[in-house]
Every structure is written in C-alpha cells, then in structure tokens.
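A single protein chain has been removed from this complex, and every other one stays in its place.
All chains are identified by letter, namely A, B and C, in their written order; residue positions are counted from 1 within each chain.
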Amino acid sequence: MFKKILIANRGEIAVRVIRACREMGIATVAVYSDVDRGALHVRKSDEAYPIGPAAAAESYLRMDKILDVAKRSGAEAIHPGYGFLSENAKFAQACADAGVKFIGPTPHSMKMMGSKTSARQQMEKAGVPFVPGTSRGLVSSEEGEEAAERLGYPVMLKAAAGGGGKGMRLVHSRQELHASFAAAQSEAQSSFGDSEVYIEKAIVNPRHIEMQVLADEHGNTVWLGERECSIQRRHQKVLEEAPSPMVDSDMRWRMGEVAVKVAQAASYTNAGTVEFLVDQQKKFYFLEMNTRLQVEHPVTELTTGLDLVHLQIRIAAGEKLPFTQSGVGIRGHAIECRIYAEDPDNNYFPSPGKITVLLQPSGPGIRRDSGMYEGWNVPMDYDPLLAKLIGYGSDRQQAIMRLERALYEYFVAGIKTNISLFQRILGDADFRAAKVDTGYLDRLIAKGNPAVVSSAPEREIEAMESIAAIAAGMFAVLDPAASVGKNGGAGGPGSTPSNWRQNGRSEALR
Amino acid sequence: MFKKILIANRGEIAVRVIRACREMGIATVAVYSDVDRGALHVRKSDEAYPIGPAAAAESYLRMDKILDVAKRSGAEAIHPGYGFLSENAKFAQACADAGVKFIGPTPHSMKMMGSKTSARQQMEKAGVPFVPGTSRGLVSSEEGEEAAERLGYPVMLKAAAGGGGKGMRLVHSRQELHASFAAAQSEAQSSFGDSEVYIEKAIVNPRHIEMQVLADEHGNTVWLGERECSIQRRHQKVLEEAPSPMVDSDMRWRMGEVAVKVAQAASYTNAGTVEFLVDQQKKFYFLEMNTRLQVEHPVTELTTGLDLVHLQIRIAAGEKLPFTQSGVGIRGHAIECRIYAEDPDNNYFPSPGKITVLLQPSGPGIRRDSGMYEGWNVPMDYDPLLAKLIGYGSDRQQAIMRLERALYEYFVAGIKTNISLFQRILGDADFRAAKVDTGYLDRLIAKGNPAVVSSAPEREIEAMESIAAIAAGMFAVLDPAASVGKNGGAGGPGSTPSNWRQNGRSEALR
Amino acid sequence: MVYEVIVGGKAGGKAHRLELEKAAAGWECRLDGQPVHIDAVIPRRDVLSLLVDGRAYEIKREQTATDLHLWVGSSRFAVELRDPRSLRSRQTTAGDEKGPRKVLAPMPGRIVRLLVAENSEVEAGQGIVVVEAMKMQNEIKSPKKGVVRQILAGAGMAVNPGDVLAIVE
Partner (left out) sequence: MVYEVIVGGKAGGKAHRLELEKAAAGWECRLDGQPVHIDAVIPRRDVLSLLVDGRAYEIKREQTATDLHLWVGSSRFAVELRDPRSLRSRQTTAGDEKGPRKVLAPMPGRIVRLLVAENSEVEAGQGIVVVEAMKMQNEIKSPKKGVVRQILAGAGMAVNPGDVLAIVE
C-alpha cells in the first residue's frame, strides 16, 4: 500500500480523499493556490504546498508544479479528484513517466473515452447500444443534412471533445441545420480547441442515468448500480439519487452488464461511470464514459455500503477487488443535494464571499461532505460547489424526508446558496412522483421562485412577520454589539449597547 | 398518524426524536428545566415549555407537569427517550389515563420486566435460558447460603429492582455471603426503595450482548440483530458495536428467536432490548429486558438500514410492521462511541461547564447524534452523555478506521471529554482482535493513561513540542485579543495587542 | 425600549412599533400595541431562540453591509430597525423607477465582455455585460428599458459586488 498520496484538487473532494487516506493510514499531501491557503483541505492534510496564483491554469492545472510537489514530498501516488486534471490523459501519462501512480484508469483508456467519436466507434464494435447517429465527425453541413434525413428530426449536433453542453445544438428542421452546424463547430473550436462535430438522433426529454463500475488491474470488473442524474441546470447536475426510481431489477442488470462491457472494451481500470440516455420507453443508450470519480459517488456508497475512494486506492495499489458481482447488493435509497454558492433570488448568479454564519445538519441518515467552514472566504475563482448533503433512507420517501429535515437545519449566511432550491424540489409533486427528466429543473425554475412563505396562508405569513419584528428587537437588545439598521457590518470592538441609536441618528442627519 | 408529540427528555436523545418527528411531519413539544433553556432540544422543537428547576426530581421526573404540558399543547403522544420516565410503568399508566399515547410498551409489560425476579419467573415458564439462580427474592442470608452451595461459588447477589450496578455484590465464598447480603439489601433499599435481593451463579468475565426486538400491536414481533456492549465502566456502557464479532449467523438466529420468545411472553409491543450474558463457551443467558429505546440503537439502525424511532412512532400509531423477519438483513459493521463530559486525566471525573470550542467530524461513514454546541453550558445536573459518534464500514476494520479518523477531527475545549479514551480503545490490540468482556475496559484503564505522545518516539515528541512552542507564539501574534500566559480567559473587549505584556508584567510584580 | 421595525424589505415593507421591557422572567413586549410575553436567548452569535406562548422559534440573522435579513424557519424576511425618535421619514424608492438606473455587479468577478455599446437602446432584461465568476458566465441585465448612457466596465476588469457597471436612462 502507498505510504503517501498527493491530492491534486481542492474543496470538498480533496477533503473527502484526505479522509479516506487517513482512514487507511496513508499520509496526505495537499496543494493549494494563493487564495486557498485557508481552505479546509490545507487544514486537514499532513503536508501542504503552494502551487501558484488563483487562476486554475496557473495552479491546479499545472502538471509540472504538481509533479514537482509529488517528487519533493515523496508522494507515491496522485489522486486527481474530479474536474481539473482528473480526465487529462496527458497528466496520467506524465505521472507514469515520473514514476508516480495515477489513481484512475490508464492514459490509453482515458484517451479512448476522451473523444466521443472514438468512444462511439469502439463501443459500436463491442455491440453497445447508443443513440443512432454518426460515429465520425461531420465533414460538412451537407453530410449532416443527409445523416439527419436518415435519423429523422430532431437531431443533436455535438462536439467530439465536448462536455458541459458546449458545442451542442438541438436542431428541429433542415432549415436550421446549416447555421447550427457552423455555430457548434465554432463553439467546439473555442471551447476545446477542436472543431470536430458529430450528429445524433435527439432524444426528447430523456433521463440521464449512469452506472458505476469498478475494475481492478487483474481483469475483474463489476457494476455497483445506477444513479439517476436527470435533475440538471445548464448541463450541471444539481441533485442525484440511487437507485433510479424508474429502473427495476431487470433493467439494472442489463444496464450493469452493458456498462461492464463498455469498461472491458476500453480495458478500463479503477472507478468509472458509464452514462446513458434513457428514453420514455426505458430504452437506454450509451452516452459517454467518465473516467474518474464522480461528484455524486456518495449515493452509490450509501446504497452499496462500500467506500469507493478506499477501493480506488486499493485498486491503484494493485489489490484485487475484494468481492464479485454477486457480492454487491443495493439497499435503501440515497439522494445527494449539491450545495452551490449561488443566489436563487437572483438568477442563480454565483455568490462567492465570506461565510459569516454556518449551521450544519447531522444525525440519522445524513452524510455531509463539505469543503466549507464558518469564517471561510469562498473564492470566486473556482466552481461554486461548497458541500454535498446526502440523505439515506430505507426507501425513497424516507430519504426525502430526512433531507428535508436536514435542509431545514442547514443555514449559511454571508454568501447565498441554493438550499431553498432543494426545498422546492423535494416538496414538488412531480419529483415526489419521480416524474423527472433533463428538462425538469428548468421547468420547475420557470414556474417562478416564490418565497417559501407565499405558499403559506396569509395569516401564517403575518404571524411570521410579527415574529421577525420581535426577533429584530430582541437581537438588538441581547446582542447590541452587532449593529442595527442599514449601517450594518459585524460591529467592531467599539460597539456599545447604544450603538443602534447612533446609527439611527446618523441616518437621520444624512 | 399523530399530529403532535411531546418529548419527555433532554440532550441528544430529545434532539434525535425531534428530528424523527420533523421527518415524519409531526410537530414537536419540548420540555425543559431552568438550566436547559438554551439546550439544543429547545432550539429545535416547535413548542417548548418550562417544567421546573434543574433537579430532575422536580422537572424531568415530574409526571404531573409533563402531562399538564401535553394537555396544554394538545400533544397526542409522548416519547420518553431513555432514562428519566422511560421505564416507569406508572407514567405509562398515567399517560393512558390522560388519553395520551405512551410511545413504548404497555404498563403491564413494563411492570413484568421492571422486577428482575418477576421477569425471571415469567421467562422460566417460557423456557428461556437464564443464569442459574433463584427467581424469587431471598428471605434470609441462610437461604442465600443454601442456594449458593447449590449453584457453586462465585455467586452474584442482585437487587430485584436493580440497574446500574446498584445493589449488586459478587460473592466468592460462604464467609463473605452474610455481610454482602446485608450490604446488597441496604443498597437496594436506599437506591430503589425495595430491598428484595436474589442470587445468581456468577459468570466470570462474561460478554454483554443484547438483541433488539420490535413488536407491533397486531402480534408481529421481529429481531433486528445483536449489539456487543461489553465495553463498560462502572456498569455504564462506553462503546457498542453491531454485529458482535463473536456472534455468527447461527448464534444470531438462536439469540434472536429467544429474544422474540421473551418479548412474546411479556406481550411486548414497540421497541425493546433483550440483554444476555454470554460466557466463554458462547452460551447465552437471559439477563433482563430494557423496555425502551437504547442509547446505542444507532448501531442497529446502520447495520439494518432501518430507523427505529420512525418505527416506534408508527407502531404506537397502530401501524403494522412494514416487514417480516425475512426482510431484515444485517450489512456491514457499526460502532458507537459515547462522548461523555468526563476527564480522562483525572479519574474520569465529570466535567460540566461551558464548551468554548467545538470542532465536529462528518463525512463518509460517520453519523453524529449530538446534544451539544459551541457556547453551550453543559449543566452539572444530568448524566454526562454529550453526543454519540457512530462509525459505519463495510467491515469491522473499516468502521474502526473511520471512527479513528473522525475522533481525530473531533475537538472539544472548555470541558473535558473522553475522546482520547476511544483513541486508546480503538488502537488497542485486544480490541482489534475483539477480545473484550465486561472487565476489558477496567483492565485497559488500569494499564495507566499514558498521554498519546508517550507511545511516539522521543524525537517525534520533541518535534511536536517545538511545533507547540511556535504555535503558542503565532497564536499570540495573530490573535492577540485572546490572552496569553496564566492570566488567561477569553480576553474581554478591552484586550489589546499588547495585553500579553501587561499580563507578563503583572505576574512579574507578584 | 422602543423600536420601529420595518419587515418585508424597503419596497413593500410594513412598519411595526415594538416595545420591549424586561420582566421578572422573560420580556414584556408590545407589538403595535398588542401585548405578548416572550422569552429569548442567544445560544450562539446570530441565532435567537424565541419562545412566544409556548411556540418555539429558532431565528437566524443574516447581516450584510447593506441589509439585515432574519430567517424564521425557512422563510426569510428583510428587516430594518429604526429609532422612532429620529424625525427622518422613510425614503420611498418609487422615484428611482423614473430616473437613471445603475447596473450593479451582483458578485465579485471579472468582466468577460460587453454586450452593448454606449448610447445604444436596450429593453428591460436585455444583457449589458457578462461577468465571470466561479467558472460561470453571468449576463448582467438592464433593469429597465432605455438608453445606455454610460458603461463603466471594461473587458478583463475585476469587479466587486455593488460596483457600477453601467447607467441606463
């Protein structure tokens, strides 16, 4: 087993991997950018090294700096987390060249899955079902028109190197195709430095369901059940659950076997995820393979009782999988809420800044994987994922109820978060009935964002307003150091019990 | 289902029940004594009523006041938690008389199990194995001598109304019996107001293993697996785990079936626990039945995936058990650490007071059921249980490793806690090998309480001392408001960066 | 103590008169003349445990440089506390709708591009500039229909919340 592992990441996932290492008796090496000196992963690691300025391109994406830290610290392996360098085959290769074990698949598997068209070609050979379309890039919009005619509209244009919805266009008719092709190409070029675009039959309102696989370096591959990931915004997942309410045992086995076939066709090792689109008739199509640990891996951990990061590390150290497919059982239901720093009242704009108050939930059935703490200044330079709140229950309803309870206990001030969005989703009748697809969240948000109170009867709102008024007065009386009124702020050491009066007066004199 | 439940308890268990109610959409009513106004259960409930002074006899044990609050608030049921009134058959009867549902068994079952001798008589009829001895109170020490002769020394004298080790005497020889009988009688009288004492064969270094049962009000009774509770001090459990490392599947079934037989013989309903003594040959003997939710119920919840408090409430509301015995599965391993306010460096003396700093663990496999928060003043009037830290893993080793990780993250200042004791237990070779019995913890503590550092090599201790020295200086430089040196304290608003110098000087002038 | 409390934000807020007086146990309170007995403690900074006739509330305080919000359960209320002895009458914000309106940066970030030129006409809700923060590009929109009188933001510029990006008239 490794004695020391470098974690080439930040935020909640770096903390999660550090915890796994500590549990396994492995020393940890953190890296951090200038704005992350006070980040939780730096506090929790055994060693920590600065790797440059805030911009990821100058720090967390700098392979040379990270490998240099690995060398200096004597780390034997690197866990890339997700994002950043996690799906970068060049980095995996550079690690191998430097004699450091990359905890993930081989550069070869990563490269094959990195291009959607090459992945399609490979999977076509292996007989994996995927959305009808071209498995090569389109040479011209005319070729696209022919293919679209064959597939039938609507069709989807997609960047071969794509991800995150960039270089993607839904095309409803022949008239639109030419312009959309040009737009997709140019967006693909500017986003990925590669203009290759291919075409697929568009699945209307699909579900996005993915299958977790795990493969050791001795030829053993297993699947660990699916995750329902249809609740997305801007192609970013927001809430995930396991199992999917629409997948039954038979479908799970079929998807699992296809996922294993995909992994084996790519000579895949370590943890990976095979993504499927599922249409209204429950037919599923291979979409792509994510060659890394997913953000949403905890829901699989809770339903299988396994620790995926422990297993990733064991596999990378050359161990065999400690169980076979028949030893994997799915029990209960788990749902993950991704707590983002964004403002639900203001178009979900990102909301970095200092966390002034933080009350965090715990208790039965609640797992919290967090990268934040009270007093931390959330930097504006990285993605807005602050923490993940995962609820487990013996069934879906109990998982939902436990999450609602935990969200009620969760409170973050200083920055805005999307906690209220989850309260809306979990209380929504369609969600409760599991009627979700990739368009669900946009529809829910489009309904408007009523304050929670507006659904309450008028009388109750008035009662709550009275409570708020009384509370405002009691705060002022009991905690006069914190200021009152508009001239807010944290209240310096000079604050006195009569401070609010001065504030009141200076306002009056303006 | 009930609309409103009163929780006749405080601390972590009141919080745990409040959470379950919120998850089920049931309003909660808290009660609190004068010193508990700021307690977490008051903050988290929907309604809260004062019931008197700190002394439990004048508040949490006052049936009349609690039933009065139930009436005023319109609570339809009362959850008693554990301790206080939870095993008081009179209270259960008073609830019934007041038309409030007591969430627990009937007064009849409670009464039968409340007296150890009457329980033994009943179980004898049902054919349940128990430790050889008398099932009636001893009339005289002569009768005791006869019975002891028959059973063979050592024997145990026990109070019929007993619990918590009171009125209990281990007797090694005839010579000791007379004096021990008198002592046990008098202690039983003063502790329970009942001098009845009976005699049992003493099991040397037994294990204490208990079986969770659940019975609905329609005649269905199931067992949910055992808990290993041998790690005790002063007859108080400190660490519990499920499953027991010494119980195999066959033994589990046999114990489970006996436990169900016990419950059925008592017409038992709701959640209960059948305690067994297990000897070196793995023979198990019925000890007693606890007619309430146990402190350690979370380890069973984690290994079965069920929520016992939800189920308690459903059963009390008249619902049938939603599963049968064959639907109960045990998966993985769970261990609970009871975090007590006591001082490991000072004979485990209780340590009430204000919690000045609190860092709490979370993340994979960690459940935290807590009644404390930073800034809370832990009252001296109640038992010292602050919180429970429960680790789950796919096997015992992983559960241990996760707990060690979480204990490393746990930090409480202002009061003392037994966190370091768990670090010793979990790292101990005998514990790792599951070689534990009810004498284990006393033996471990008797080995002395070396500071954690003393096991580290000298060089490492020195390095840590250097770090502590540097840290002391950096705290003084970066956070000068907090005082320095002996004239400590939190540093009032008058603190200035040069404060430490004044302190230094005033010391010098003494 | 006597306070004037505005609950519900500057625009549609309701003003309440609040009198608080320490009682033997708890506080005697009058809200708009209505007497109510309350018990209140601050278990930790920015959290208030309030008991009113047995009802228990945990109220959380969210304070920024400009605003004070209180959370009662999951409901959030803008609150303003004033000294009623001050003679100042409340400013109305209604007038703002007519005059020039500032387009403010809602978060710290970097300007990635301008979507309109100075003096161009814009609709309400039309994008003016794009600010990047947390790997997301966020279109900052015009608060009203009108003419972009001035653009104060330039591509590549770092901005802080509240910075004026443009003025629409």
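General observations
The rule is short, and it goes like this: a contact is a pair of C-beta atoms (placed from the backbone, for glycine too) under 8 Å apart; a residue touches a chain by one contact, two chains touch by 3 or more.
Keep in mind it's a predicted model, so treat the numbers as computed, not measured.
Though it is not drawn, the left-out chain touches A, B in the full complex. Within the set A:Phe2, A:Trp376 or A:Tyr392, the residue that contacts the chain not displayed is A:Trp376.
Here the missing chain is touched by one residue of A:Asn9, A:Ser33, A:Ser73 or A:Gln398, and it is A:Ser73. Where chain A meets the missing chain, the touching residues are 30, 37-38, 42-49, 72-73, 373-376.
Looking at chain B, the residues touching the absent chain are 234, 341-343, 346-347, 349-353, 356-357, 359, 380-384, 407-408, 411, 413-414, 420, 423, 451-453, 456, 461, 464-479, 482-486, 488-490, 500-501, 504-505, 507-508, 510.
Heads up, the rule we're going with is that only the chains that are shown with their structure count from here on.
Chain B and chain C have CA centres that are 47 Å apart. Separating the CA-averaged centres of chain A and chain C is a span of 31 Å. Look at where the CA atoms of chain A average out and do the same for chain B: the two points lie 38 Å apart.
Annotation for chain B: residues touching 2 or more other chains are 44. Within chain C, residues 41, 47 each touch two or more of the remaining chains.
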